[in-house]
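Removed from the display is one protein chain of the complex; every other protein chain stays in position.
Right, chain A next:
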Amino acid sequence: MAIAPRRRLGSRWGLGALLLALTAWLCWTVVTSPNLEWEVIGSYLFAEPVLSGVGVTLLLTVATLVLGLLIGMLLALMRQSGNPVLSAAYAAYIWFFRGTPLLVQLVFWFNLALLFPRIGIGIPGTSLGWYGEANNLITPFVAALFGLALHEGAYMAEIIRGGFLAVPRGQVDAALMIGMTPGQAARRIVVPQAVRVILPALGNQFILILKGTSMVSVIGGGDLLTRAQQIYGQNYQVIALLVVASLWYLALVSLASIGQHYLERSLR
């Protein structure tokens, strides 16, 4: 007897059409809303303050990624050292910086001057060294970078550690048995395999950081959202400027996603 497949096509098309219609209606309502002023959006999309905000957002994102990676590597090494004090320090760091909201950390760094009015480096008990007024040193940008990087370091540490844990111990045994030193085994066998696990996760972190930088607007970090807020603080075009900012975030995240896609493909 012939076997006939169950017919699913009909209902699938129906659902799809319904969804499409709903989406189209939603878009239409939003786009044609008299309260959404497209000329305003258009005039601010490439305005100088907005572009400088985009620049700061990108700079913060890249700097946070790099600093976070460095902090994360240092932390992962501490954890792997086998030294109980370093291990405990690792655990405490992760506990604190993952356990408190980024927003709180940013505000804290910005207000560090309240805790330490003068900061600097020098040799205790002597006049040697260099000190400065905290209020002058910790600009909103510096506070933003510190806050983001220290917070990110905690996540990076766990990602890096996970990457190394994903390489089975047998890989090292095999490397040693073809006459490699432990250092060679680490460089030639463990690191390349760990990196293949870590890199895709870094792509995700990049996108998370990119959007996370918007939080520095609470301390006037000069990023894209800070600029948008400054502008609508004067002309009251709140929605228009939020749309401007969102369009930029969407564009940047889309670019990052495409980069991530190609990166992952080249690793396979």
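The rule we apply is simple: a contact is a pair of C-beta atoms (placed from the backbone, for glycine too) under 8 Å apart; a residue touches a chain by one contact, two chains touch by 3 or more; residues count from 1.
FYI, contacts and distances are computed from a predicted model.
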Chain excluded from display, named as in UniProt, from "Carbohydrate ABC transporter membrane protein 2, CUT1 family", "Carbon-monoxide dehydrogenase medium subunit", "ATP-binding protein" or "2-oxoacid:ferredoxin oxidoreductase subunit beta": "ATP-binding protein"
Option touching the unshown chain, where A:N111, A:T139, A:Q193 or A:Q230 are the choices: A:Q193
Contact partner of the left-out chain, one of A:L176, A:I239 or A:A256: A:L176
Absent chain, residues of chain A that touch it: 168, 170-171, 173-184, 188-189, 192-193, 196
